[in-house]
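Each chain you see keeps its place in the complex, though not every chain is here.
Labels A and B are assigned to the chains in the order they are written; within every chain, residues are numbered from 1.
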Amino acid sequence: MTAIRVGVIGAAGRMGTEVCRAVEAADDLELVARVDEGDDLADLAKAGARVAVDFTHPGVVMGNLEYCAGAGIHSVVGTSGFTPDRLAQLREWLAKSPETGILIAPNFGIGAVLMMRFAAQAARFYESVEIVELHHPNKVDAPSGTARRTAELIAEAREGAGLGEMPDATVDDPDGARGGKVDGVPVHAVRLRGLVAHQEVLLGDDGEMLTIRHDSFQRTSFMPGVLLGVRRVVSTPGLTVGLEHFLDLG
Amino acid sequence: MTAIRVGVIGAAGRMGTEVCRAVEAADDLELVARVDEGDDLADLAKAGARVAVDFTHPGVVMGNLEYCAGAGIHSVVGTSGFTPDRLAQLREWLAKSPETGILIAPNFGIGAVLMMRFAAQAARFYESVEIVELHHPNKVDAPSGTARRTAELIAEAREGAGLGEMPDATVDDPDGARGGKVDGVPVHAVRLRGLVAHQEVLLGDDGEMLTIRHDSFQRTSFMPGVLLGVRRVVSTPGLTVGLEHFLDLG
């Protein structure tokens, strides 16, 4: 099998560095170009890159993707800031390059994506669902984006299944220990020195509980998702939003 | 909406009693017949039962199902002992009653079924998977049937994904603390006074872990699965094996 030739845009950044390392370590992938600020995007085509991985920033990502789509280079994108307008623009560019694929993923952690998916699937069957997210104490926002997104997906699934409000007899909670609600789903945010990024979804019904927990200990945990994206985007023309579409979850 | 008329076979047994109670408590179901040893199966048709729930034993269940299929009564069956021959026989009976459905489920715990399903789906993405099952100390067999089945499903998924043996550098394990393997998946069986039935599937890869855990605290936890079976079997002609087929997991 020929290795897939990969270029990395933003190669000197925190995530870009990890991606370069991961691509080099994979037998079926070959790192052919490292592009960073000041470099010429044309280096990608010159090096024969078939896929470009982009971890840059919202200010430059659209230019990068316009170039790649034009050059027939598939893209795997971890940069944030994709509004509906931007997505529409991407679809337009891809329409002119119908064999090229772009994967935009807000979260490349396969485990986190599976957790959200499983939580949403299970939510229909449980009277009660709550989320506990646990992070290091330097995090400035609560709840985490992943917890918020999980809660939205759970709320959507519950609504689709015709489930109403969750049972909760609490009348006396002077300290606010019951925490916050996102779309009606209670979310509790723990901040603890020593932790990295963790989340637990607790689903309860008469006589039983189902728990789905994800622990992220290091940034390297995003690499398998990036590599999966690279391997799959080459045979997935058009725009794909969300890594879950590449996980063959049925 | 008219309530679904339900008869329970083995109504005086441990599970049958719970089923009667659960059917009576459900607004959309009506308990119309309780049949037990010595009673006439024809009572089901006389009472106008549309669905029969069978928690009896392998010695009598085939007779019960022959009657129900013949009478056009759908069945939801928690009795064990279904060999391929028996399933073939059921299909034959159903062929003559093409609008009738039978659901055979080895496990009516929705949470346990979801856990197995999610574990199998996730297994493809993780280098390491191990199972810890925890039960009360009066259990005579280890590992539990659910743990064994989970391990088989995981092994199948890993094989399908082309994953090889899991990493394990252990060379020195004088006490056998690494436990047992089922189809290559390590399974650890904990027996602890105070517990009921619990299982944890741990999936690990570089920098992350995904955990899927199910806790069953009481027998009542099987009832939502039984009721779901009753509600769905009426519109699912033919033979269905496994509650997962009624969970719309995509």
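Things to note:
Rule of thumb we're sticking to: a residue touches a chain if its C-beta (ideal position, glycine included) is under 8 Å from a C-beta of that chain, and two chains touch if they have at least 3 such contacts.
None of these values were measured; they are calculated from a predicted model.
Counting all copies of the one sequence in the full complex of this file gives 4, of which 2 are shown in place.
FYI, only the chains that are shown with their structure count from here on.
Spacing of subunit A relative to subunit B, judged by their CA centroids, is 33 angstrom.
Against subunit A, in their complex, subunit B makes its touches with residues 109-111, 114-115, 118, 121-122, 125, 203, 205-221, 223-224, 228, 247, 249-250.
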